[in-house]
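One protein chain is absent from this view; the other protein chains keep their places.
Going in written order, the chains are labelled A, B and C, and every chain counts its residues from 1.
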Amino acid sequence: MSAHTATTNAATDIDASHAKQARKAFLKRIAMTLGPILIALVIAGLLLLAFGINPLTYYSYVIDRGLFSPSGVQQTLTRMAPLLFIAAGLIVAFRAGIWNLGADGQFLLGAVTAAAAAPYLADFLPVWLAVVLAFLLATLIAVAWSLVPALLRAYQGINEIITTLMMTFLGTSFANVMVKLVFLDPSTTVPQTRTLPVTDRLPRLFDTTITSGLVFALVAIIAVHLMMTRTAFGLKLRIVGANPRAAVHSGLGVPLLTVAVFAISAGLCGMGGAIDILGVQGNVRANWNPAYALMVVPMVFLARFNGFASIAFVLLLSVMQIGGESAARRLGVPNVFTLLLVSIVLIVLAIAEYIDHRHNNSVKA
Amino acid sequence: MRVLSERSVSPGDKPIITLEGVTKRFPGVVANDAVNLEIRPSEVHVLLGENGAGKSTLIGMLSGLQQPDEGRILIDGEVRAITSPRNALALGIGTVFQHTMLVPTLTVAENLLLGAPWWQRPRKESLRTEVEALSKSLGMQVDLDAVASDLSLGEQQFVEIMRALLRNSRMVILDESTSMLTPSGIEELGALMRRLVERGLAIVFITHKLREAAAFGDRISVLKLGRKVGEITPERFQALHEDDLVTEIVDMMFGKRSDDPENGKRAGTTIAEDAKTVLAVDGVNLPATQTSPGLHNISFDVREGELLGIAGIDGNGQKQLAEVLAGQISGASGKIVLDGRNVESLSVGGRRDAGLRYLTDDRLGEGTVGTFPVSMNFLLKEVGKPPLWNKGFEKTSDIEKHAERLIAEYDVRTPRGHTPVGRLSGGNIQKVVLARELAEGARLVIFNKPTYGLDLANTLAIRQRILDIAAEGKGVLLISTDLEELLGLCDRIAVMAEGKLVGMVNNGENARTEIGRLMIGLEE
Amino acid sequence: MSDLFTNVFLSALLFGAVTAAVPLLLAGLGEQMSEKSGVLNIGIEGMMLMGAYTGFLGAYLTNSLWFGFLTGAVGGLLVSCIMVILCVRHGLNQIVIGIGLTLGCEGLTALLHHFQFSRTYPRLPAADPTVIPILSDIPVIGPAFFKQHLLVYIAVLLVFVATFIYRRTQLGLNLQAAGDKPAALDVSGVDVFRTRAFAVLATGTLAGLGGAYMANIGAGIFVPFITNGAGFLGIVLAMLARGRPVWVLIGAMVFGICLSLTTALQVAGINIPTDLIQMIPFLAVMAMLIMFGRRSTLPAALGIPYERGAR
Partner (left out) sequence: AAEVKSIAILTPEEGTDYGWNQQGVDGAKAAAKAAGIEAIVAQGLGYGDVRPTLRELAEGGASLMIAHASGYNTAAPEIAEETGVPVAIVDNPSAMKKGLVADYTLSGHEGAYLAGRMAAMMSRTKAVGIVVSGEPPSWNSQSAAFAQGVKAENPDVKVIYAVIGPAAYSDAAGGKRVTESVIAAGADIIFGQGNGSSFGMLQAVETTKATDGGKVYFIDVIGDKSPIDKGYLLSSVIWNIEPVYAAMIEDLKNDTFGTKSYSIGLADDSLKLLKTPQIPDDVWAKVQTLREDVISGAIKVEPIFEATQVRALMSDVKE
């Protein structure tokens, strides 16, 4: 009897200490993320002061618009949808050791395809079907676009950093050509594709302006996270990424897996483009290139390729973009200040991550 | 083999280097624990110890790669910190590391020239004369214009020794330099060490082979779990008989146990006449490449319960043979029949499923994924297969349990199942790989240098495993450059040279000489 | 129509090709050195942009182009110092820091431009060319290649200096070792940190100089985002060229000539849509990649921070 209670006591003790530890770890994570952001804000604040602007006002505007005002946070969440798809695509590639720096090109081609296909298909198909087909088509085209670097890498061993960078230059140029020469909306003088009417776009969530694309994006990135960490297929990709020779030795078909990685990664980036068009933009204009990936790449690294952490970092990026633009306007700072803010936050977060990593290593000793 | 009597220079009295209470910790291990050591001129100081005993770590601190956490290092009696490799070189400490430290894309000459002031032009000509002078007095030959990656590992070792000597080192450290050498190469290196100590140099020599220690050493220190557990001084060394010496060392390293692996002969099993053929290889060919001799019309078979050895000097196509059999390289022709079934067209995975297992000699390079946990490395070749995966989803707790079981069964020394395998010592990594290859369903296992770099206890354990597998009625193909190992374990031994099977010898009375003759090309 | 293609016009086209190629050449040479030593310097776009800004500022304030090149080089150098401290010294992720630096330089230079120049848009006077006697009298080619600013000749000379360094000096051996096997370099007594730091600082200097050339001579003015991705093209060229500086020169010239070709085709009034014509430079580089990229194996330790004694 007493022995029994003793063990249960011990068990609850262990449970309690476990929970305590988990909570501690969680709090530490939060501190390790918020702390650096605070430091970054102080640094950026000094810059603002140098330009004669009260940093506190600036930040209160950023937070207010980006996070706390009801309509502001809806914008933030809406902006996250394409970013999350790109993040998901990058996670697959980076975890498999493929440095896909061509996400912007893949995103744009997906966007152009969706923008061209949806209104066209809607002419003779039910709208929902047209949208779904446009989404799939966009994914397909983005996948096809990645085939060049994929095959070059898989069968010729040509480094994908160069090819994907180059394919981005080419892709933006090509998307532009497609908009101007092929998918031009004849009813307007502005070079852009036909516009999908607001009512035909993806539904918004409840009574808000948040696009339902956000839900798809969250599903995509969580699915990718689970795929990479929990499934055999994800493990295979990670083996290829961590040690390609071990992959050969273990009997994995490395070239085929490489092509698969490119396809999934580019497909997700293309979906990001499609979701942005079908959910928010409605059309693509010539020379439109939001270059989201340039900012998402570092976020994914900071998240250590973890899907959930990526969601948090993408949220942060989105808040900075939406809130920063608002604050800049209200205070008369040029909008480019947002770039500087993002850059400082990025670098300080990277430093914090490094210090954390060091610390962890020495503590375990 | 002992050359004690020929010593002319008596060991100096003043140590070049003294370690006092040196301690080094890594996450989860104390690699060196309050080690005291003295290294004297004109002396070969042998360091012995199991895998992971902390020998390389000690060397790391002497060569400036690592700093001790506690304790101090005295050089010529003065306390000095060895802050960097550059500093170590300046103090006259030259090191030949366990893993090659040559830049693969540079030529031998360029590798030797590294370290000169950055603004200078490489002094190739003066290097050439210096190297020639050294070559003459030491009897070593190196091709200065060869690209480092084209050299065999043995040749690379020589280049590194040359580099240490070119730097006018007072002390040369050789970390397992013999593990990659042929028997005659080992003899040469031994002779070279003698000549060097005669010139007054100090040598630190790390090896796992007790006979080498006994043959070439003057003083022996033994490390165990980071601690120094014993030292045999030159006086005792000279007084002891070789066999007693070995026994004493074994006692120090492993406690009471003195079964010398090199005496262990296979209990004369006989393979039944009617034993089934597990593997039949017929007329396998592979085109030669720049770095390998290819394979030429290789045919042999292995029967159930049989241990077939493949002898030969490293680089004569053994690795290619193993990889062709495992399905890792394409472009080969010929027949490979496993249990009566042609497997040439099967993939690596297909052959593994059919029961063909290949234990690679490149544990870190291809055998494991260093950053992955031990538990996953057990399953590297079974990814996605039930029961540990359910419809492609991993069953995390089952995988952990599976790992725990194997860790216990194979005595893998690791802090936890999710420690990255790259952090383990070589012997323990080998156990992980072994556990993986011997899993369910093995019919024929190819071992490629399974005991290379392993300590005595691990070597014995692995050899016992190999015998057990054969005893279970499976076929074994054992590739090794260690003739003793082959003679100790195998039923038959094939000899490879230049990508050809030049002969097949039944293990027995005259096997050693026959194989030796085949290896050096005396019999065709 | 063809009467447009006078010698003057042809040499102006070639001249333009050279002008467009020089920043790419400088950036590519710089990036090549970083990559050789094992550092993937994605921040080069930011370094160029900073060099363009500080270079313009220096030249504008002192009225001296050469002082401008100096300040431009220093601007790039300062940005690369951050990269050295964070990525080489402490081993932070090179891609994160590189992109961070690029974004930061974009924001900062645009901001500074806004406060300083956005009402006045100062422009520099024309640069004096250095005329090479005799050679400059060759029709078409002469005025295009031998009536350039001295810095252009220096940039081309740097190709040979770089080749000399890689082939004939200890520094060259050090750089290659740092990229292919840093541990081997370390144990031979050469400081890997210093070697890589030197390479990254050289990259910053060259990129800054390239940016300054672009602003001071290429445009004669600084406007925000003026580099327009030239740094990223530099990365591509460096990777394409692997260890050979001459290939950076060839790649940059091919790109520059393709740019001029787009102008020529338009002026000739060939009725292909401009947007198609303008894909030519990228297609040309992509074609070079497919043809020669196979040989472009990258240094084994590229992008991997070196930590002594790590396992």
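Brief remarks follow.
One rule holds for everything that comes next: a contact is a pair of C-beta atoms (placed from the backbone, for glycine too) under 8 Å apart; a residue touches a chain by one contact, two chains touch by 3 or more.
All values derive from a computational prediction rather than experimental measurement.
Shown chains touched by the undisplayed chain in the intact complex: A, C.
The hidden chain makes contact, of the residues C:12, C:78 or C:300, with C:12.
From the options A:22, A:46, A:129 or A:190, the residue with contact to the chain not on display is A:190. Checked against the full complex, the one of A:159, A:265 or A:283 touching the unshown chain is A:283.
Residues of subunit A in contact with the chain left out of this view: 65, 71-72, 75, 78-79, 172-173, 176, 180, 187-192, 195, 198, 209, 280-283, 285, 287-290, 322, 325-326, 328-329, 334-336. Residue positions on subunit C in contact with the hidden chain: 1, 4, 6, 8-9, 11-13, 15-16, 19-20, 23, 114, 118-121, 123-126, 214-215, 218-226, 228, 259-260, 262-264, 266-267, 269, 271, 273-275, 278, in rising order.
Operating definition for what follows: only the chains that are shown with their structure count from here on.
Separating the CA-averaged centres of subunit A and subunit C is a span of 30 Å. Those residues of subunit A that touch subunit C in the complex are listed here as 51, 99, 152, 156-159, 161-163, 165-167, 169-170, 173-174, 176-177, 180-181, 294-295, 297-298, 301-302, 334, 336-344, 346-347, 350-351, 354. Residue ranges on subunit B touching subunit C, taken from their complex, read 60, 63, 65-66, 84-86, 89-90, 95, 97, 101-106, 110-111, 113-122, 163, 422-423. Against subunit B, in their complex, subunit A makes its touches with residues 230-233, 235-236, 238-239, 242-243, 245-246, 248-253, 361-362, 364-365.
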